[in-house]
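FYI, not all chains are in this one, though none of them got moved.
Chains here go by letter, A, B, C and D, matching the order in which they are written, and residues are numbered from 1 within each.
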Amino acid sequence: QEITEFRIGILGGENAQDRMNNYECMVKYTTEALGVETKLFAPADYNGVIQGLLGGTIDMAWLGASSYAATYLQDPEAVEPVLVKVNLDGSIGYHSIGFARVDSGIQSLDDMEGKVFGFGDPNSTSGYLIPSIEIPQYKDGITMDSGDYFGEVKFTGGHEQTIVAVYNGDIDGGVTWADGQGNWEDGYNSGALRRAVDAGLVDMNELQQIWISNVIPEGPVVLRSALPADVKATMTQLVDELYENDPECAYGVAAGDTLGFQPVTHATYESIVAARQSVIGN
Amino acid sequence: MLKIDALTKRFGDKTAVDAANITVDQPTMIGIIGRSGAGKSTLLRMVNRLSDATEGSITFEGEEITSLRGAARRDWQSRCAMIFQQFNLVPRMDVVSNVLHGTLNKRSTLATLFNLYPQADIHKAIEILDRLGIAEQAPKRAEALSGGQQQRVAIARALMQDPKIILADEPIASLDPMNAQVVMQSLRDIHEQDGRMVIANLHTLDTARRYCDRVIGMRDGRIVFDGTPEQLTTGVARDIYGAGSDFSEAATSTEIETLDRSAAEKAYA
Amino acid sequence: MSAVDINMTKQYADDLFKRKRLIAFAIPTVILVYLTYIFFAFDVSGLAARANWQNAVTLASDSWSHKIHVTRDNRSGEISYAVEGERKGEYPQGERPDWVSGEEIITIDLGAGHIVRYLPENRTEVEIPGYPLIEVQAEGRTVTSNLPADLPDWISASSRRIGITTPEGRITLTGARTEVFNYFPGWELFWFTLDSPYHGVGLGQILFGEQIDPTRSNIAGAVFDWWNNKMWRHKDVAWAICETILMAFLGTMGAAMIALPLAFLAAKRFSPIMLLRGATRRLFDFVRGVDALIWTVVLARAFGPGPLTGALAILITDTGTFGKTFSEALENVDQKQIEGVSSTGAKPLQRYRFGVIPQVVPVLLSQVLYFLESNTRSATIIGAITGGGIGLMLTQAIQTQQNWEEVAYYIVLIILMVMFMDWLSGWLRAKLIGTKD
Amino acid sequence: MSDATMTGPAQSVETIQSSYLAQVQRRRLYSGLALLVFVVLMASGFHIADDRNAGGFWDGLHQIGDYPADVLSEAWEKRTELPGLIGKYYPALIETINIAAVATLIGAVGGLFLSLLGTRGLAKWPRLIPLFRRISDVMRAVPEIVIALVLIFVLGGGPVPAMIAIAIHTAGALAKMFSEVAENADLKSVEGLASTGATWSQRMLLGVLPQVAPNYLSYTLLRFEINIRASAILGFVGAGGLGYELRNAMAWGPGRFDEAAAIFILLFGTIVFFDQVSSRYRNRLTEGQGQ
């Protein structure tokens, strides 16, 4: 069994332009390792990558946990998780953060009653799946149905959009992801808030945290199951050793400081799959 | 009353009207004759201010006309009605509305938009139509009328303006002899009964002779004749039309008998 | 007319005008009512409140200017200079902008008397004319300053972060770092990034001057560096534009080629079997009704992201549109020409070729060319969904909400591209059909 | 050449024959070349697109039905819920239609003014004709998505940015079509009105609009049809309405495919419905003209 090209999908939404550039070293290594042409694809949203993996038009991608669950639920045979990113402190998780404007007077979810609440992308783990399960557990009477506890529940389309929407006052509160380490004023050490601060998009003085989730496992790097075994092995090894061989490249691929990747299996994500199934139903 | 002084109009190189001088002291019915391209239409259009003069001036009752702009110009146009060869009505609208267009200058656009004409105006329009003998046509669309009827609607529109001067640019050129007669008679009546000045471009000598008090002849943009119909001899006419001795007056005639004769002649030619 | 008659006519005219007035009032009233409904349905009043004019200003000023960041990392004390604060725009080691001076004390001159000084031990001084000197000290996570309690609206301050916005530039101070943004007009690094030896070199010198990079000739090197410019990525942009045009071209032409034979099946003149005709027409209605948007979604699963998917989506929808218009054109053909050709004993194919095709070609061609232009616009949007072409680049650049100069660049390119296609299709139409038919 | 035949002495049959043959040769060469260029463009274009696509054309062809099959089978399983879902998304549909309707309305008014101001013989300021023409060219060239995305940034999400974006494009597109009609309008009645001292707006209102109204209406209806599609697709990239719901429903994937199906049905039905209605009215409008 031979392959003629190798296609890597990049989750869009967060400046895929730069990601494309960041992945260029990865393309070089892959081409060397596999001896076939390597291409990058950045579909417009999470679903684009999911569909690509399901349709067999994308061979490898770094998914979010919920996106992986979506893929798994549609076709358990389609992809297999191989690696997961390790944070600087050795953990493999992050948090979903609920936040609102300081001047809105919203201190916690209690104040959000009747207000407009914003999710990100429906396939996002921290931007939709986890908060939609954990927020109703905050206290009795909270549901995520629009017009029930919250005045309205919206999808902004992505993390960046959520942050800007809250900052602009389009919505009263929203959720996004962060590692939960470091300072709130900096937008934590990494995550969507930090990127927004770095970009000069928001002033964290004007925002405050109103909710934080339990730890969410980082999404896996997945390979399409139908790939030849040797290709899978080569690629797994390549990504696994990327940090050791070229930290600069690993920084780009992992979108931030990392200790590299470690192997992972489907078992890690079973709870997420169950969660997704319970929220969306199947 | 009306004084046209060295009025000139140039289109590029071409001088369409060349230093025309006309003085009119009292309401008169004036016919302007001349062959095609002589500058008759251009002259009338300058008087109505549909086009600007290149040089010279027009003065009406002491008021300088040529320099009017914007609202003042439109006000002058409302006092100086114009009738066209092709009637220039709004064909898809009914006759009364077309007549009421004569009052547009007095109405705001908004009022026009909502058809807010005072009832008095509507009644007046119908009375004018009645005077011209076409009151029955009032509710019809203009395009449904015969040429002669349409021209009378145009005259009605002119009367609706209650103008001091009526300009008519070959008002009967697209009409058959029967209708031509009706239309010319209407203009003459208006002149006589209301005492309005009428200036009509005519392309036939006999019409000018028959209906006008004064005839002006133009050739190549210049006024080459200005006098009473009696002074308009065949020699003068030859001069105006720039024709040789083969010039036959009948060729420019539209009177009913003359026409038939000439058509028959042409058919045999 | 008798007095009675004329009064009747007057009465009639009055009624006529009443009716006309009613209509004249009714139409605007209906529209007004509808717009009022929309005003509330779209929450236009709320919109005015929600609109963020600051964003509009940022967008407008960013789209024609760039900023240079001077950043001090308060932990390491390291100072970096970068265009737009991006890694790709960093000044090479040892270089810095000429409005920055000093070694121990770094003095940043923002112009018009606005001066920022990075002092040792993470202290910062900001000098703004007409305002007392601002002194800030960063310690660990907090910042302390001499700012009074009531602040002008261009300063925001808390114990953790201070932001100062002036017409000359912006300053943010947090415990972790101190940053100054200095704004300049123009698209910096549009030609060459800072690491290229050709940066800041005039055109004349590149063309005629002596060799700058010993390994490459000036022109080849300059073109290469420009083409591979990391900030503006001219190569990717060019490819994206080509991809977009390609989608439109393949989609339109493919659709025309498929629709032409099918249109014969749908035209009453040429397809005597009612059932077949009806089926073809319903097929056209179906693919047209499903719309490119949904086709894009359906096809993305089968073909994955990329220009082919977009092209196929356009192709399928337009097959329906062309099928409909082509078959209408075919039904309007002039029988005389067909009969003339048949009377010579021409075979069926020849009859179509000479009796039908010459008649319909101008109509079809102008349709196709018109769609080529409008599909270029569609391809921009479809690309944003399937992941291909300039549309994707634009949407993503907008999503980052900071690279407005890139957004402006893409917008200009897209407009030029569409206008070019408009011109091209008009030119082709004139060439192939003759200017006016 | 035709000049020569007109003026010169009658040519001999031989010269006509040879010059015609030369002309035929030339034409064959040109059409052959054009065909070749076209075939090469199509083939290489397809090849490039195929190459730059994630999945190949021939590999993907057999799974073209996968996604619809998934959606339809799930929708069929839950067919009893479909009417309820259609009801649920009905407001989104109304929003999409409203966006299209308002945009068409505003765009048509804008197009009307641009066309009147940019048509020779009608323009209020004849010297500014090129300016108004360029304005409408640019408005026509800007894809809706560009304006919509920028406006979403400034105004926040919702229907208004999409509405403005579509209205701007519509104004440009209609201005071009309108002015083609207006160019052929009969100016006699306009002049007649001018001679009574009517203002520009009165001349346009009474002299031009009655003539061009049927064509303008017909084009406007056609545009409305197009705008419904545009408004749906803009929803997909961030503005509100049915497109937004469709994108979310699709993102959820299995489990909510019945929702996707309901939205598909609504969208399809709406497009077909307005398409049919508007084409019937358009035919009637332009027929009335012939009489």
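The rule is simple: contacts are C-beta pairs under 8 Å (C-beta built on N, C-alpha and C of every residue); 3 or more make two chains touch, one makes a residue touch a chain.
What you are looking at is a predicted structure, and each value in this text was computed from that prediction instead of being measured.
Peer 1: What is the chain count formula for the full complex in this file, using the labels shown?
Peer 2: Written as a formula over the shown labels, the complex is A x1, B x2, C x1, D x1.
What we mean here is this: only the chains that are shown with their structure count from here on.
Peer 1: Looking only at C-beta pair counts, which chain-chain interface has the most contacts?
Peer 2: C-D
Peer 1: Take the average of all CA coordinates in chain A, do the same for chain C, and state the distance between these two points in whole angstrom.
Peer 2: So the centre of chain A lies 27 Å away from the centre of chain C.
Peer 1: Using mean CA coordinates as chain centres, what's the chain B-chain C distance in Å?
Peer 2: Here the centre of chain C sits 57 Å away from the centre of chain B.
Peer 1: Could you put a whole-Å number on the gap between the CA centroids of chain C and chain D?
Peer 2: Those two chain centres are 17 Å apart.
Peer 1: Multi-chain contacts only, two chains or more: what residues does chain D have there?
Peer 2: Within chain D, the residues that touch at least two other chains are 52-55, 60, 63, 66-67, 153, 156, 237, 250.
Peer 1: Where in chain C do residues touch two or more other chains at once?
Peer 2: Each of 50, 52, 55, 300-306, 384-385, 395, 401 in chain C touches at least two other chains.
Peer 1: Which pairs of chains touch each other?
Peer 2: By the stated definition, chains touch in these pairs: A-C, A-D, B-C, B-D, C-D.
Peer 1: Which residues of chain C touch chain D once you look at their complex with the stated criterion?
Peer 2: 31, 34-35, 38, 41-44, 47, 50-53, 55-56, 59, 243, 246-247, 249-250, 253-254, 285, 288-294, 297-309, 311-312, 377, 380-381, 384-385, 388, 391, 394-395, 398, 401, 407, 411, 414-415, 418-419, 422
Peer 1: Spell out the part of chain C that touches chain A in their complex, as residue ranges.
Peer 2: Residues 50, 52, 55, 85, 88, 141, 156-158, 160-161, 163, 170, 172, 174-176, 181, 230, 233, 236, 300-306, 384-387, 392-393, 395-397, 399-402 of chain C touch chain A in their complex.
Peer 1: How about chain B: which of its residues touch chain C in the complex?
Peer 2: 94, 96-97, 113-117, 119, 122-123, 125-127, 130, 135-136, 138-139
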